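Missing here is one protein chain; the remaining ones are kept as they sit in the complex.
In order of appearance the chains are A, B, C and D, and numbering begins at 1 in each one.
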Amino acid sequence: MKDTQRVIFIIVSLIGMLLLWQVIIWAADLPAFVLPSPGNVARRFMQTVEDGSLLRHLGVTLFEVLLGLAVGLVTATFTGYLLAKSRLLERLLSPYIVASQSVPMVAIAPLLVIWLGPGLLSKVLIAALIVFFPVLVNTIVGVRAVPEDLYALMHSLQATRWQILQHLEIPAAMPVFLGGLRIGATLAVIGAVVGEFVGADRGLGFLINVGRGMYDTALVFVAVFVLVALALALYGLVVGLENHLLAWQRRAEE
Amino acid sequence: MKDTQRVIFIIVSLIGMLLLWQVIIWAADLPAFVLPSPGNVARRFMQTVEDGSLLRHLGVTLFEVLLGLAVGLVTATFTGYLLAKSRLLERLLSPYIVASQSVPMVAIAPLLVIWLGPGLLSKVLIAALIVFFPVLVNTIVGVRAVPEDLYALMHSLQATRWQILQHLEIPAAMPVFLGGLRIGATLAVIGAVVGEFVGADRGLGFLINVGRGMYDTALVFVAVFVLVALALALYGLVVGLENHLLAWQRRAEE
Amino acid sequence: QAEPAPAQPEAAPQELTHIRLPMGYIPNVQYTPFYVAVELGFYEKAGIELEFDYSFETDGVALVGADDLQFSVVSGEQVLMARNQGLPVVYVMAWYRDYPVGVVAMTGQGITQPGDLAGKRVGLPGPFGANYIGLRALLDATGLQESDITLDSIGFNQVEALVAGQEDAVVVYTTNEPIQLQSQGYDVDVIAVADYAHLVSNGLLTNETTIANHPELVRGMVEATLSGIRYTIAHPEDAYEIAKKYVDGLEEADIHVQLDILRASIALYQHDPVGYSDLQAWQNMQDVLINMQLINAPLDLEAAFTNDFIEN
Amino acid sequence: MTSLKIEPILAVTNLQVAFSDGNGNLQVLDPLSFAVDRQEFVCVLGPSGCGKSTLLRVLGGLLSPTHGEVLFRGEPLRGPRRGVGVVFQNANLMPWRSAFANIALPLELQGTPESEIAPRVHELIELVGLQGFADWLPRDLSGGMAQRVAIARALVHDPDVLLLDEPFGALDALTREQMGAELLRIAVDARNGGRASRKTIIMVTHAIDEAVFLADRVLVLGPRPAQIRMDVRIDLPRPRDGNLRYTPQFGALAQRLRDSIG
Partner (left out) sequence: MTSLKIEPILAVTNLQVAFSDGNGNLQVLDPLSFAVDRQEFVCVLGPSGCGKSTLLRVLGGLLSPTHGEVLFRGEPLRGPRRGVGVVFQNANLMPWRSAFANIALPLELQGTPESEIAPRVHELIELVGLQGFADWLPRDLSGGMAQRVAIARALVHDPDVLLLDEPFGALDALTREQMGAELLRIAVDARNGGRASRKTIIMVTHAIDEAVFLADRVLVLGPRPAQIRMDVRIDLPRPRDGNLRYTPQFGALAQRLRDSIG
């Protein structure tokens, strides 16, 4: 019943938003290049689907996002675990990590372009960089919250480091870690698109640039909607993972 | 002793990096506008300090960052708390929140500028938007992790909602929440700078643009270093807050 | 030099019209004519209080099209692409005569004319915007196809990529990057688009509503701006001094380079008559855009621009 | 004791609790009916997992029954009520609060002025024998010390009704006896010229001796789904002291209870 409720709510709210959108256009008499109508956007969507361009650009962006997410996730989890286990290491390295996070992309884009070339790699790297930090921080927080008593238990059972990781730290840190992943998955999309803005000739970010350059606002909307759908799909995957992995934690809240 | 060690490490590693930097310049014979020498950057730094321009731009950015952080923090904490308390609400609203996070800034920046003008507000909003999500997610995760038994205790003492919030939920969610704040504080800097890139005539992001426009790479470096220092200072504040607020949690790991 | 002292407010309490002007880029020495016109009170005299808007991602054109703003500084192709999408914008004053885009390569690479680009790696920010259109016009003028060269989308990092040897040639603004490169001791060859194609270039944009309802405002705006241009042409050094107040970092910048940039820009201005744009340049631009499929059908070019506000 | 009987403070009628969790439905409390008089000291005995903690949570208004009704002071119970102190089966301390601050919590919540809190809390710290540990965090306390903090916390705001879930479970025999005696002193023997009002106490315990020594009445629950197997009045004279344990009367009662459980 809750699920039905939810589906109904989403459908109703979507219809409501479409209506509102259309009403705004009628009321304010906005030209299509400022705010295209839902119909406009739908038509443009069909066009780009039919000529295959949407799928092509989506494919490129999706690939960048997934690769960037994977790279960022793996490095962040690994680093985060190390820093969680050693406060000294954390204190020594975190200034550099924070520094690396606060250097704006625009400032390092030339270096990226020179080192990695104009292709896929730079986008993947930007996405990975942007994913890195939230996952790192939440890995640290999650691992730090593992109860001491359970470590004692594992030690008393002569668990190896690897077994402690597998049977204690991973499940115990999972809730907070997955929170980081939620943030990371959403940011990965932004990261890839930012990379495409910086310089690309394909991908949804590029499509937005093209649409903007040609005052084809409907195309911009199509690209943005597809991006949002992509981010939602990724987020949904993470939530699905949570529902699966954190079932033990869930009863209480419902 | 650990602290001395740390200071030594940082000094040594800084000196090492400066040396490496200089050696790269000598070895690769790079022109100053690709990679200026440490001396170059230091001179440029002194110049901008003396003519007061650095301080002025830093002030602008700092103001945007702090305001954006404050706005993002407050709204995210508030929303996060609501969503944490109601899974239904979370399910209904999270698609929209994720959607709002995955629309690239470049696509909505014109709208922001139209609505808010080219001034301070748009940067503050962008910073707030970028801070919002990690703080939101970690607030949710943190509040969800409050032990049920302690709720029972508070109920048995007839604690009001407000007292439960104050005496139970806030302290219990604090570790994870502060993790979100760590991420948020760093991102706020990026957010304000992105806002300044999109359109501004002051601030450190603008200074980077100016430097790039005039191939004054030393100026770019100065601005980037100051940005990094700003981010580090904010991060340091959060870590200080953690050390203060989470002292009860800390013994175990040291 | 007898500068007119910063205009004494003659009809002092006159209500000024506030104009927010999207410039399309950050404060830069290239905007000197505008700074001059403000500083010497030309706008004020025309009843205008000017606010520079450096939001270069803001799409000044769309704002003007929607009549949220009255004016914007734009590149010529934008006018046609905007009108193609139904934006009622009108180009009322040419600032540049020559399209300021070109291809730069290191001297000795043997890239001195468009035909030499065949088979080379050419870097540009991306397949959109003025850089791309300039490059395509250049290729069109020599009969090369896009597939004859390797295009790399490298963002606004052309100079770095060229110096690092990653690209054989890069597409740039001829008034800026070549001068910067030369000042750093690099010998470069420049292939200017303007030498091969006569295209409408940067100028001042307004919309049909403003022309219809406030022609005097348009005229004042154009006149004041033209005065700034004329002054800049006549007194580059003095104009440069004025610009320093508006451009951060200009004070410390290598004065020769920045002044050279200003001089190079002035060389591309529409001199005679100042502010005038001719139909042929528009026609050529349209041909390029149609060729690139950025426009699907010919437009009513007469509606896209007017020289009516240029004083004689 | 019966001489003081006024009205039942808690009346449970046909109480049933079932958890629809794990695999299917688990009936924990079978229809259960009993009443607790004002100022009565009731001990609850029963096998592990039979539903004692569940019963206490229902009586504390922390869990609504699946069926049946609980009247508290004559009114249906809809949630936690003022003037009830609870000791949970685990110490349930806030890890970020020191022993002192944990004990002070109920006073803080009811808005007692700072100046009154400190002396009162120190009084209780002394009562539970934790002098010198006021500033310690729960993680640095031993199991029994944590439990004593929890007991102090339940007593600090001087509630009329105490719901105690194995409050002495982690204590050694001696400390246990001392704490029991303290409980009697502050809660029961008050009528003999101590504090203003005597308390109503419902306490889950596993120690039969303890139940006999402390209670006015012992309820013995059977295995899950729990029903009342036995409801025994402990008619031993008060005040009770340690020697009582070696009287034949005491032994007989304890034996009777032991048999009813076995």
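Miscellaneous remarks
Convention: contacts are C-beta pairs under 8 Å (C-beta built on N, C-alpha and C of every residue); 3 or more make two chains touch, one makes a residue touch a chain.
Values in this document were obtained by computation on a predicted structure and should not be read as measured data.
Just so you know, the chain we are not showing touches A, D across the whole complex.
Considering the full assembly, A:Ala152 is the residue among A:Ile11, A:Ala152 or A:Ala233 that touches the omitted chain.
Only one of the listed residues, D:Phe72, D:Phe133 or D:Phe213, touches the absent chain: D:Phe133. Chain A meets the missing chain through residues 149-150, 152-159, 163, 167-168, 171-172, 174, 248-249, 251-252. Against the chain not shown here, chain D presents residues 19, 21-23, 45-49, 52-53, 89-90, 133, 135-137, 140-145, 148, 166, 169-176, 206-208, 258, 261-262.
Everything below uses one rule, namely that only the chains that are shown with their structure count from here on.
Steps from chain C to chain D, minimised over paths through touching chains, total 2.
Here the largest set of C-beta contact pairs joins the chains A-B. Centroids built from CA atoms put chain C at 37 Å from chain B.
The set of chain B residues that touch two or more partner chains comprises 34, 106, 197, 209, 212, 249, 252. Those residues of chain C in touch with two or more other chains are numbered 59, 62, 156, 160, 164. If touching chains are joined by edges, the resulting network of the protein chains shown has some other shape, matching none of path, cycle, star or complete graph.
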